[in-house]
Every structure is written in structure tokens, then in C-alpha cells.
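The block underneath contains the structure these notes are about, expressed in C-alpha cells.
One protein chain is absent from this view; the other protein chains keep their places.
Chain nomenclature is as follows: A, B and C, assigned in order of appearance, with residue numbering initiated at 1 for each chain independently.
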Amino acid sequence: MAMVLSEEAGMLKDAAKGFLADSAPVSQLRKLRDTESADGFDRDTWKAMAEMGWTSVLVPEAHGGVEMGHVAAGVIAEEMGRTLTASPFLSTAVMGATALTRFGSEAQKGEWLPRIAGGKAITALAVDEGRKHAPAHVETRAERSGNGFKLNGKKSFVADGHIADMLIVSARTAGGDAEEDGVSLFLVPQDAAGVTIERASMVDSRNSARVILDNVELNADAVLGDVDNGYKPLEAVLDAGRAGLSAEMSGSAQECLEQTVEYLKERKQFGEVIGTYQGLQHRAAHLYSEIELGKSIVLKTLQTLDLAPDHAAMMVSAAKSKMGSVAQLAAQEAIQMHGGIGMTDEYDIGFFIKRVRVAAALFGDTNYHTDKFARLRKY
Amino acid sequence: MAMVLSEEAGMLKDAAKGFLADSAPVSQLRKLRDTESADGFDRDTWKAMAEMGWTSVLVPEAHGGVEMGHVAAGVIAEEMGRTLTASPFLSTAVMGATALTRFGSEAQKGEWLPRIAGGKAITALAVDEGRKHAPAHVETRAERSGNGFKLNGKKSFVADGHIADMLIVSARTAGGDAEEDGVSLFLVPQDAAGVTIERASMVDSRNSARVILDNVELNADAVLGDVDNGYKPLEAVLDAGRAGLSAEMSGSAQECLEQTVEYLKERKQFGEVIGTYQGLQHRAAHLYSEIELGKSIVLKTLQTLDLAPDHAAMMVSAAKSKMGSVAQLAAQEAIQMHGGIGMTDEYDIGFFIKRVRVAAALFGDTNYHTDKFARLRKY
Amino acid sequence: MSDLETFRAETRAWLEENCPPEMRKPMTGEGDACWGGRNWTFQSEAQKVWLERMAAKGWTVPEWPVEYGGGGLSKEEAKVLRDEMKAIKARSPLMSFGIWMLGPALLKFGNEEQKKEHLPKIARGEIRWAQGYSEPNAGSDLASLMTKCEDQDDHYLINGQKVWTSYADEADWIFALVRTDFDAPKHEGISFVLVDMDQPGVTTKPIKLISGKSPFCETFFDDARCEKYNLVGEKNKGWTIAKYLLTHEREMIGGTGTGAMRPMGDIAVQQLGLNDAGQLCDPVLRTDVARAEIDGLAFMATMERVTDEAKSGQGVGANSSMLKYYGTELNKRRFELMMDSSGHDGLEWDQENDVARHWLRTKANSIEGGTSEVQLNIISKRILNLPTA
Partner (left out) sequence: MSDLETFRAETRAWLEENCPPEMRKPMTGEGDACWGGRNWTFQSEAQKVWLERMAAKGWTVPEWPVEYGGGGLSKEEAKVLRDEMKAIKARSPLMSFGIWMLGPALLKFGNEEQKKEHLPKIARGEIRWAQGYSEPNAGSDLASLMTKCEDQDDHYLINGQKVWTSYADEADWIFALVRTDFDAPKHEGISFVLVDMDQPGVTTKPIKLISGKSPFCETFFDDARCEKYNLVGEKNKGWTIAKYLLTHEREMIGGTGTGAMRPMGDIAVQQLGLNDAGQLCDPVLRTDVARAEIDGLAFMATMERVTDEAKSGQGVGANSSMLKYYGTELNKRRFELMMDSSGHDGLEWDQENDVARHWLRTKANSIEGGTSEVQLNIISKRILNLPTA
């Protein structure tokens, strides 16, 4: 497959860029933060995104979606990375839609996909329990109870958890604490009895929650996919999210570089524009090269998710690892090259280093995916 | 202890620098290589070194030495690193002397130390068997036989092996292939029946040998230290050598930087001396900083070997790891900044990248010591 | 018993008797420190007593001459005092830019009246000083500063703006670099003045950083008045004093690198645990942590060596740039690894140990006090003697 955007994707990119620059620039995130918005995202912007079809980008046409695929979803995520737009796009339109489309029963699809496509429902994946991402490490228990299951446990670092209408929760139905076998996935309405969701205040001012499941009773039809065999679907959903995060970080990294290069062209010191200093030029050129590599592996990964989703794991880990480190380098270099002003809250560049840190950590950080890549490569 | 050279050590440094620049510059190594010298080192230079007391720097006064300690030995090694002088100084005056002084019986000391001090005997440590340094991995067997032992096995990467009068050989007297317990050390004369020593042709044109031990019969008094408990002494001898190699690499790194900085001041491109380019300036300044760090940890390590040799392991691994990577960076940057001419055999800088590679690998490479450091730090 | 041993015994006894128990507990942060000044409110009686007792002996500034409020101690005695204070974990009685920066400058460049006027008040914590150097358009290129200082016959009139003035909103006086000659080459039109901030012409505004609240302020001069006797050194020769203080500051910042902090490996083990082979659970992080710890050891050894070389007269002066460069870059690396090992918890904004704010704050280490790029320029020019274009 040619490593260029299709005309359709290119048009989507232009549209997304224009919309986000106008309607959801960095100042929107700043405002959400400074006003301590309870929602943590802008519902009008979200509505507009739904109207443009962004929420249905991965939903099959049969369920009201436009089914454009992961490359298209990545294009949107990348542009959001440029403006740091806070929205449940990845958790809902990418991960929620992937989970239901690929692994949902007809009934589950019928219930959720049209709502996701229409921007009427927000979903969130509740997977992590410990300090670091370890999706096979599941202590949350789902015990058979009557006609269904009873869930008990705690989840943390649940992106968009407190605004979600429905949580996709990994819980153990069999096996030991760190085994892949015996993990099952459950669709848990946020208003189910026994569910407590508490928002956490994060470095990036984006939405993240802790979820407590206290004897949450669910029917058997709340299971997504097969009981005990939820790990593979979980990984597939995570991979869709990881690829989306990588695309988002790619946008953030490009934005950091571009803003920094503009600054280098303006800022004078010692009577010269600092962009004339070869020391800074070479670092900017190196960063450009790294970002180009990141962009390429992200596109390759998104294409692989569209073409051969069951064989994408290695590419996804490579992309998340590479783009995570590149984006962090970009944000760090951006601050250093901006100097003192880059350290002030008043200037936007600090929002990038914060978001990129969180995005790099979500669903497995750079080290996690470097290690996973090595494991998949059998060394 | 103050982190400066004593007056005595400073004088030794000046003397060594002067002698080596005059009598054993890089051109000596080049000549040894080009003439395919069978010895691989210059015996007259070695004799002169002995006369200056270098071979007795770690030998106790009681055995004819000057007993100046590891800092002094390091000063000599560092200066040798500047001129890439090929000599069995580390294998004999540092490692051989350490082995016998610290672990030899009175008889062994009496036999070997005066000869080492006088430059009359060369020793070599035969420890490695596999592709990578792994001193506990000993397959060479020493079986009890009559009044003594019978040795069978193969050793490789034995620095100065083919010019040694006596080999210090690690062999297994008990335990499994990778266990520390059950390793014993033996003093094996090079002319003992069953010993075959074959010189290997190395990247750095320095001496290295493969040793085959085929039913080598030794008396019980050939054991250095206690039977089965040779691993700790072995590590102590290795640490002395590793510290010496680190000091040597420090000298090589400094020389690479200095020659490169001189070149940057002379070479013109685009009408300007290339040393005016900030891109190169910053890299040279960074390299300078790295080398300063390397020098410091090497000095600290040598001081620790003098003051508390039994507590030096962690510092030694830190120094070997750090200096190994710094010296390789220095050699790589030297070639890159010299450009095409640095790639030619005619120019000396290529000898540095070759020697530094070997020195960094000998007795555990940078990765080995980074890992060992982590293990000693219990993580 | 040698004089020094006698001094040590007496000091130990005096400290034992006079240092209040509350002042022997570690500070939890800069907020616990005593900064003094006109508007200072002591956080405890112990803090007040400790400052008064130490100031009375001149031991807030042990090596300054007695006539300026100092202790008149020799270098060796001052080290004994530091050691003995450390032994009982005594807090510093007074934190002060007056002590760290202005004092040394006045001792070297001030006239007798200025020393008599200002040094004792610094020593006693009566006046709190701020430092007015950087300006919005004069960062690395400090000498391009534009704050105007005009000669009004009987006084100076100051107009302009400073940034990065630490704690200026709580300070009483500010020492500042100002331009007294706009026609001269940029380094030759700068003067060093002392300005009372208790006047309508001086206002301040705190700067919020990406890490949150900060001690930094913007400081504005609108027709601010400065008495003529408050010019330090010669008019238009202020750059000499600035250079002296910049080197002084660089040494202080470089030295704070990674000193007494808890080793990263221990933190990582505590946070992530070991696997069955006894190795840190995150194998990639393990590699990075080991490399950073080794660099940390090498850096500490280098600080020692540079100090010892300086003592024995062998030092390279510009090595303070190397320490500043490497120390701050290493500290940034260290906090990246801390964030890595803190995992999700570390990404919360207001968690207990606040690692995220510290991490973000370290990003300024390589900017403040001369950027890493400036330090590399200095190494290149002064140590390696590479030519300028």
C-alpha cells in the first residue's frame, strides 16, 4: 500500500486542521483547566465533531458509521495532537468502536455503535490497576453470580472514565493474577449499582479517573466476546488506542518543532537571530529527522491496522515506542530552545510537554513497548 | 582522599609522558603491525620501562618493588593510552603483580614478584572461554591427579598470552559450569607440557592469544590461593586490570579530543576554520565534559583500589562502563570530525578507535559492567 | 589540642546548647526556610531564636569580617562550623540572596560605606534582597539589557523591566544591572545599583511556571529612584561585577546537581519491584537507570575533583561551566527516569510527593543561570580555545 494519504484522507486532514484551529485550539484546553471544568472537555466541540462524522470513523456503515478506518482516525488524532484538543475521541470513537465492532454481539453492536457514531455515548477502557501498564495483571474479579457476574476491584488511569456512559472493564474470571488466560471483558454502564468513578487531576489537565467496582452485578450479556478469552480482544482494542495515541503524539511533535523553528527565526540574542546558530540548527534538523521517522512508522502502523489487524502488534509497539520518545524529545527541545519563556505557564509550549508525557505513558510507555517489541521479536 | 594526583604521581606522569612520546609513540605500534612483529611489542621499550620502575609499581618493597599503588599504575596506563604503546604492562605489572602480591604463597611471591619487578617475567591472565566475558563460566577442568592437578580446556582472548612466561589460569575444580564456587586459579608456566599458545590477530594489532590446555600436569603448589575458592581472587585481579584499562582508555580519549580540537583549529572549509562552527564546538565541548567525568571516576576507582580493594567492585564496574563508552564516543567523534582523512590508515586516529574497542571489551564490555553495576546495586 | 580542635569542641557545645530542637529537623521544602526581611513573619519561635542567636555570633555569614556582621572565621573554622551543624542536622538559620550573591559582590567591589550600610543588615536577616539581572529581551545575551538608569544630578532615575527576579514580591531591596550609557558598546554602559523597593516606582508580578507557582517575578521600574551612593563600583563598569556574580551563581547551580538525593535505582525498585531474577521489573528502565547512576557517580567524583584541583591551584576556571552543563542535563535525565518509574501515579498533578512538578521544574535547570548552550560555548572558547567565527 502506498505510504501516502489517500485523497479522501487528505481532505479529512485539511478539514480537521481547520476546524480544530478555529474551534478547539490550545486555549480551549487552557480554559478548561483554568475554569476547573467538571467535564474536562467541551461538549459543543464534541457535538460538532460528531456532526462531521469523526465519531463514526471506525463504525460500520450498517450501524450508522462512515467506516473510514484507522488511517483516517489517525489523521484526526494527529490534528488533535497539534491543538491538544481534549475530547473522548480515542476512548470512544477509536477504542470503543473497535471493541464493539470487532468483538461485540449483534445486540451489543446494535445498542452501542449507533450511539457512538452519533456522538451520543462516550465509552472508556478500564484496564490498568497498578503503577504501570500491565494488561495481563488483572486482580479485579468477576465471579459467577446467578444469571451473570459480580465484579469487585479497582481500576486507575482510566482515560475519560468520569465522563463515560459505559466502561469496558477487564476482570478475571479464571487464572492467576498475571495470566493472560482467564481475563474477560465486560460492558459496565457508568450508572450500574456499585460503580464509583472519581476523576483524577492529571499533569496534562485531561480526563482520567479511578474506578471502584463494589459488588457490581451484571447480566451474562454484559460480556464482550468470550468469557476467559478476553485478553486477545483487549490487546486489539489497546492496539487501536496505542496507534491513535501515537498519531496524536506525532501531531504534537510536529507542532513543537514548527513553533520552535518559528521562534528560532524571530528571537535575537547577541545581535543575531538565534536560528543562525549551527548548534541549534543541527539539533532542529536532527529533531526534524526523528519526527519524519515517527510519522512514517505511525502511518505504516495505521495502514497495518486497516489491512491486517491481527498482525499489527509488533508495528504498534514499535510505533508507540518510537513516537513516544520522539515526541518527548520534541517537547523537551522546544522548551530548551524557547528558553525562559518556554518555562512560563503563560506560553503554550508547556502544555505539550505535559500532554506528551501522559500520552506516552497511556496504555504502555516507551519502555513497555520497547520491551514488548523485543519479546515479540523473541529476544 | 583529595581527588588530585600526589606530587609523586604527578612527577611519574610527566616522566611517563615524556618517555612514551619519545620512545613509544603510535608509530611504534604501526611499525610492529606493519613488520608483523612476532613479539607484538618492543622488548627494548619494555626493558626501559622496567628500569624506570614501572614493572614494580605494584610489587611490595620486600620483593624488590616500589609499591606505589594503583593510582600510580593508572597514571602510567593513561599515558600509554595516549601513545597506544603495546606492552604487557597491564597483564604483568598490574594484574600479575596484584594476583601474586595479594593471593600468592610466600614461595610463589618469592619466585615471581622479583622477576615481574625486574621486567624479567611476563604474565597473562587466561580467563575467558566464550564469545563474551563471563568469568564464572568456566568449563576448563582441573582434576586431581596424583600430587596435583591435570588441566584440560581452552581459553581465548588472553591478552599478552603468547609472550607470557606464566599464565594465570582459571579452571573448575568443583561445581557447575557457571558457578562461582569451585573455580580455582593456577599458575601455569608457558612451557609446561600440554600447553599450546597461538597468537590471534586482533583489530588493535595488540597481543592476544588462544590457549589450549591438554592434560597439563601441575603440582599442588601451582594453585594460587585456595582450591575451589578462586573466584574472589580472580575478580580482584580482574578489577585491577579493568581499572588499568579504564585509565588507559582515559588517556586515549583525551588524546582523541586533543588531536581533534587541533584539527578543528587548522582545517578550513567554506573559507573558515571548521572549529568556528557551533555544531562542532558544542559536540567537542560535550565530549570534553564526558571525558572529564570519565577521568574523575577512573581516579576515584584507582584510589579505592589503593584504600579499600575489597570494596572496589562497584566503582570498578562504573568506571569501566563509563570510560568504555566515553572513549568510544571520543574515537568516533574524532574520526567524524577529521572527515575523510580520519578514515585513512595513513593517519593515526584510526589506531585509537581500534584499540579503544578492544580495551572496552577486555574483561567485560560496557554492557557487561553496566549490568554488573545494576546487579551490585541490587536491581 | 590544636586551635581548630578547640574551636570544634566549643562550637559543638555552643550549637548543642543554642540550636532549638525544632531547627534540627530536616526542612520539607523551601517553604520551611527562614528568609528574613522587613515583612518576614517567623514560622515559629524556634526559627526566630535560632536566627537571632546565630546572627549575634555572626554565624549567618561565618567568613565575613566581624565589622560587617560576620563571624570572622577562617576557611577551616567555617568548615568546622558547617560540619558540626551538619552533624546535628541543624537547619541553615537564614536563606538569602544577600548572603549568596550581593554580599560577595559588595565585599569585592563595594566601598566602605556601602559595606557598613548593607552587610550587617544582610547578616542579621533584616533586609531581604532580590536579584535584578535578566530582561525579556536579554536572556543568554544578558549584556544587551535595556533598563535605563538616568543621572538626575542628585539621584538616578530608573525605568525598565526585569524578569526572573526570585522572590521579588517579598524582597525589600533589589540589586540590579542597569544601562547608564546607551552609546557605549553594550558591555561598557552597564552599572550595578542597589534600589530600595519600598517606593511606588517599583512593582512586581509573580510568574507562574509550567510546574505551577514559582518564586520568580517580573519587576517593573517606573521612574524608580536610586540614591547616588547606591551605585556599586564605577559607573559603566557594572559588567565586571555581573561576570563575577554569574560565575559565582554557575558554581552554586552546577554544584546542586545530584548530590545527596536518594539513588534512582532504590526508588525504582521500591516503586516497580524486582522480578524472579532479582532484576528491576522494567528491563529497559533498568538499563537507563544504571547508566544514569553511573553518570551520577562520575559527576559527583568530578565535583570533588574540580574542587580539590581548585584548592591545589591546578583547576581550569571555566570548569564551572562544564559542571553547570553536565549537572543540569543529568538532573533533567534523572527526573525523566523518576517519572518513568513513578508510572501512572507520577502523572497526577497533586499527588503526595509531587514528582511531576519537580520534573517540570528541572526543565529550567539548563536555562537559568546561563543556558546549556552558553555553557558549551564557554567550554569551547575558554577551555578548548576553539576560535570564534
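To be clear about the criterion, a contact is a pair of C-beta atoms (placed from the backbone, for glycine too) under 8 Å apart; a residue touches a chain by one contact, two chains touch by 3 or more.
Quick caveat: nothing in here was measured; it's all calculated off a predicted structure.
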Left-out chain, listing which of the shown chains it touches: A, B, C
Residue in contact with the excluded chain [from B:42, B:79 or B:128]: B:128
Contacting the left-out chain in the complete assembly, out of C:53, C:162, C:286 or C:334: C:286
Missing-partner contacts on chain C, residue numbers: 275, 277, 279, 283-284, 286-288, 290, 389
For chain B, the residues touching the chain missing from this view: 128, 130-133, 156-157, 200-205, 208, 268-271, 277, 279-280, 328, 332, 335-336, 339-346, 350, 353-354, 357-358, 361, 365-368, 370-371
Touch list for chain A against the chain that is not drawn: 2-4, 261, 264-265, 272-273, 275-278, 281-282, 284-286, 288-289, 292-297, 299-300, 315, 318, 321-322, 370-371, 373-375, 377-379
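To be clear about the criterion, only the chains that are shown with their structure count from here on.
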Most central chain, Cα average position: C
Inter-chain centre distance, chain A versus chain C - centres from mean C-alpha coordinates, in Å: 41
For chain B paired with chain C, centre-to-centre distance based on mean C-alpha positions, whole Å: 43
Chain A residues counted as touching two or more neighbouring chains: 277, 279-280
Junction residues of chain C - those touching two or more other chains: 373, 376
